[in-house]
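Structure incoming, see below.
Left out: one protein chain. Kept in place: all the others.
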Amino acid sequence: MTGQRSTVTREATSRVCLSEQAWGYLLAGPAFLLVGLLAVLPIAAALWLSLHRRLPIFGVEEFVGAWNYVQLWSDDRFWAACRTTLYFTALSVTAELLLGLWIALLLDGLTSIRGGSPRWAQVMIILPWAVPTVVSAQIWAWLYQPDYGLLNYLLRQAGLATAPIDWLADPDWAIHAAVMMDVWKTTPFAALLLLAGLKTVPGDLYAAARVDGAGAWKRFRLITLPLLMPIVVIVLVFRTMDAVRVFDAVYVLTGGGPGNTTETLSIYAYKTLFQTLQFGYGSALATAMFLIVAALSSLYLLLLRRHLRDVA
Amino acid sequence: MAEVRLERISKWFGATNVLPDVSLTIGDGELFAIVGPSGCGKSTLLHLLAGLDRPTSGRILFDGVDVTGLEPRDRDVALVFQNYALYPHMTVRDNLAFPLRVASRKNSLGRPQIEDEVRRVAGFLGLESLLDRRPGELSGGQRQRVALGRALIRKPRVFLMDEPLSNLDAQLRASMRAELRRLHEELKITTIYVTHDQTEAMTLADRLAVLNQGRVQQVDQPHDIYERPANLFVAGFMGYPPMNLLEARVEGEMLRAGPIRLAKSRVAPMFSLHQAVMLGIRPEAIVVEPAEKIGEEGSVAGVIRLIEPSGTGAWITVDFRGQDGPTTVIGTAVPGFVPKIRDSVAVVVQQATLHLFDPATGQRFGSA
Partner (left out) sequence: MMPGAGGNGSRGGIRRFGVRGLAFCVLISAGLFCLGPVLWQAVTSVKSDQDLVRLPPILPEQATASHYERVLLQSPLARSLVNSAVVAASATTVSIVVGSFCAFALARLPIAGKPVILGLVLSTSMFPPIAVISPLYLLMRGLGLRDTLVAVGLTHAVYALPLAVWLLTSFFRQLPREVYYAARVDGCTPLRALLSVLLPLARPGLAVAALLVFIYSWNEFMFALTLTASDSIRTAPVAVALFPGLYEIPWGDIAAASLVITLPVAGLAALFQRHIVAGLTAGSVKG
């Protein structure tokens, strides 16, 4: 290789030359555009709709400002839906978190004993997550069937119930039936996330604690739990957002009944929009829901932001 | 090949001023090293030269043409990274060919020509047998050569290297140094070489710049940097073992640094009585002799703290207990003398260059 000089001169200006920054905008643009058109715009439109009274059937379309929201405030059904939703959320999220943590600890413990949680265990656990929500609802609807459902059968066999419980038609039981189904479906997600969090805790910390004389419970409380908090917060935020917005499974399972006892906010909004076709009021309901989700998420993040320091 | 000029380059990252003010001129075909401790801004400087980032202010000129606003591919530079940055999913052949394939339509070569170039570069660097392997299957030295090949295949105007040898083991590093020197002799491409290893810089470079905290401390040929360091930082940073730097004062006809006394006549009478200075003495100029020599003219008694064997001799760290407190110097043993730790020894300062620095500014006073 001889020392040839590079005699080719680059004519930089005669070529279309975008700066890195320009490229950045170009490449991020489509995502921004799509999201803007099909997500942000509709939300803004929904907000706008909520300020109107719009009943296509009657050809009504008038601007009423905050009137829908005033109506909302005095709407008992709205408050009932709020209560139902929050009750559902509280029960579900708590159960999922506790159960998920328990399963995660189990799998993690097995890892240290056996050197790896068995693949079949992980596959089994991910199954409910993969099942479509409507299928989940149908599976549980069948399980809850009062006459031929497996649940009542097992309860009878175990001697825990004498008469068949009509899970989905009994106003006291329906919401709990829905909670159980949701817990079944989403605990795996919580468990897997928490398991990943558990795996990031260095084993050395436990060894050091044991040498210092800490028992299993102390180790859990003082090492595992604090280090797991960022994940717990993430699980809490995501699951709460999902639980407040729940629609698919409950709608298919109970349709909101019996007697609106399982009517969550989204089901109420859906019925208002697509059954009674009140687009204005329905949008107000939906917007209220959005605000509740946003408020809850912000509340979590505010109260628990100290745990997220390392994550961000 | 090009002359590279940096004019008043400054770079801010947010609120941090990484490079306050750098001006350098690198001659056409020179092998120029930029040397400094970690965090001094040398890698940033290299990224600015490559066009991967823009300076906050200042200009970069290649052969008098302002390239400050140009993208990397329009500057005709090549950069060899510390970690080689080879494309892991491509074979060596594809790694080498990549720059040619990416070339703009005006400059692009046909497939057979690219093959020729790849074979030529592979031959030049001894990579022929590795062309179908992937980077993951290569040793560190081999990867380094592929990185060099990828850089050279475009026949760049300026060749930039970011600590290319720091990931190699000591033996490989020495042979690669020779290899790089040979490459430079043959190709004569303007090369700017960044490293924190001052030995490497001294052995390879035609000229070098010492950088500290984003400021150029001295630009000179290696020999001059070693013999006439411009300030305390350069004096202490360049050379191994580091220069002995001692606080000294004039007392009568003597210059006293701890227990060491030197005739004032040995140093230029440029400062007033009782003025404090920093005295710099290279370890080669300090001789450690057996204890019997204690008391002889010019010798000082001390105790050995550490012995560092090196090649034919050893570097010896000696502690003194003086009136102003303990002092430590590093020197070399007299030929034939094999001391042990905690031996008492006599230390003599040879007739050699003494360096004097102003303790307030760190600047050199002028040599003795």
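Chains: A and B, in written order; residue numbering restarts at 1 for each.
Everything that follows uses one rule, which is that a residue touches a chain if its C-beta (ideal position, glycine included) is under 8 Å from a C-beta of that chain, and two chains touch if they have at least 3 such contacts.
Because the structure is predicted, anything quoted here is derived from the model rather than measured.
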| item | value |
| --- | --- |
| Touching the absent chain when the full complex is considered, from A:V64, A:A80, A:I139 or A:L304 | A:I139 |
| Residue among A:L51, A:C82 or A:L107 touching the omitted chain | A:L107 |
| Interface with the undisplayed chain - residues on chain B | 47, 50-52, 71-73, 77-79, 81-83, 85-89, 98-99, 102-104, 150, 154 |
| Hidden partner interface residues of chain A, rising order | 18, 20-21, 23-28, 30-32, 34-43, 45-46, 49, 103, 105-110, 112-114, 119-135, 137-140, 142-143, 145, 147-148, 150, 153, 184, 188-189, 192-193, 195-198, 200-201, 203, 205-207, 209-210, 216, 219-220, 223-224, 230-231, 234, 241, 244-245, 247-248, 252, 266, 269-270, 273-274, 279, 282-283, 286-287, 289-290, 293-294, 297, 308, 310-312 |
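Criterion: only the chains that are shown with their structure count from here on.
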| item | value |
| --- | --- |
| Inter-chain centre distance, chain A versus chain B - centres from mean C-alpha coordinates, in Å | 57 |
